[in-house]
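With one protein chain held back, the other chains of the complex are shown just where they sit.
Chain IDs A, B and C follow the sequence of writing; residue 1 opens each chain.
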Amino acid sequence: MLSNTRTVRIEWGDCDPAGIVFYPRYFAMFDSSTTYLMERAIGMSKFDYLKTYKFVGHPIVETRAIFRIPTRFGDEVAIETAVAACGRSSIKIEHRLLKAGKLAVEGFETRVFVARDPADPERFKSQPIPAEIAARLNGDA
Amino acid sequence: MLSNTRTVRIEWGDCDPAGIVFYPRYFAMFDSSTTYLMERAIGMSKFDYLKTYKFVGHPIVETRAIFRIPTRFGDEVAIETAVAACGRSSIKIEHRLLKAGKLAVEGFETRVFVARDPADPERFKSQPIPAEIAARLNGDA
Amino acid sequence: MLSNTRTVRIEWGDCDPAGIVFYPRYFAMFDSSTTYLMERAIGMSKFDYLKTYKFVGHPIVETRAIFRIPTRFGDEVAIETAVAACGRSSIKIEHRLLKAGKLAVEGFETRVFVARDPADPERFKSQPIPAEIAARLNGDA
Partner (left out) sequence: MLSNTRTVRIEWGDCDPAGIVFYPRYFAMFDSSTTYLMERAIGMSKFDYLKTYKFVGHPIVETRAIFRIPTRFGDEVAIETAVAACGRSSIKIEHRLLKAGKLAVEGFETRVFVARDPADPERFKSQPIPAEIAARLNGDA
């Protein structure tokens, strides 16, 4: 399965009055990590692959996160992101955020690839993941 | 169990290029809903109850969310928030976000009340929830 | 000139480790206040007026803010928003954020109404503000 690791610095503006990350910010970090993984799998920027494949996006249908160790501004953390399973139109992705080598946060997400519904462009419809992308996400190509 | 409902308007700045809520923003909304519930249970503003009880906060240790229907800027949604279980130092809270009466997002969270560790003020230690607060959260008082 | 006042509660997640609002959040509040003013002037939700008039938005070309008094989580503030000037395709808007009746933050912004460039839909082109909207923003209708 495809995976990716990147380093993120926790910023002052990511933190709350307790001095630790305001937890919705972790999901924003995970969302970017997923983008990087997709871009690597597809070999295009998100802007380009949405346009090329006529996707509106790959919104999350379910997510779960476990917060083990708090992080605070100035911390440099590593985020390891990997495909856990890739189905017909949905994909499961896992994130492990490490602080000084220790598992601080775990994230699990299920996303669905969607396009605008031709019958009503304000609605989204799930789309099959193109075979060549699925192969790359599955680590087969 | 204590519960609370409030109305939230989805703003332009909550939404992403697909025109729907950027999902970390839902967690920010849920965090505020939890604050309102706590303030109602405790009868003080969060600023005052943190100071009165010497808590640094009640950070989340685990959360899960299911996204059923997208919402977009201009939508007025209702968020129903309720205590699911209140333990010795942790509390489970559930959120149901409704759009036009339909369940759009569900959120589940477990929080722990923490104070600064006297031995090392940069570390947090979990704290028992004061009996009178637990009673209110459990709907017993 | 058209004006509007609304009450906003400062949330925990709006604040930084100093316990006061992380200042970019004020701009998000001002952006919503501008939306409310526009909706009132135009008599439609932003979603509907963008679609009706084929605008992509009314992005800011210049802004300035003065921060006089800090605000913190739990504060209820009033935001007064008014049109300062309405030109052919641009509009100047001013915000006054009051805490307990005292001027805490002032914001000044200039926005331009834009549509997608037919020659290149990825580019934006400024658009004249429709006369009936300009009249309402100027308080003439």
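One rule holds for everything that comes next: a residue touches a chain if its C-beta (ideal position, glycine included) is under 8 Å from a C-beta of that chain, and two chains touch if they have at least 3 such contacts.
Please read all numbers here as calculations on a predicted model, not as lab measurements.
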Touching the absent chain when the full complex is considered, from A:Ser3, A:Thr35 or A:Ser90: A:Thr35
Positions on chain B contacted by the hidden chain, ascending: 12-13, 15-19, 22, 24, 72-73
Chain A residues touching the omitted chain (full complex): 11-13, 28, 31-32, 35, 45-48, 57, 72-74
Touch list for chain C against the chain that is not drawn: 16-18, 20, 22-25, 27-28, 31, 56-57, 59-68, 70, 124
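Here, only the chains that are shown with their structure count from here on.
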Chain at maximum distance from chain C, centres defined as averaged CA atoms: A
Interface sides of chain B and chain C: same vs different residues, half threshold: same
Intercentroid distance (Cα basis), chain B paired with chain A, Å: 24
Centre-to-centre distance between chain C and chain A (centres being mean Cα positions), rounded to whole Å: 31
Whole-Å gap separating chain B and chain C, where each centre is the average of the chain's CA atoms: 28
Where chain A touches two or more other chains at once, by residue number: 16-18, 22, 24
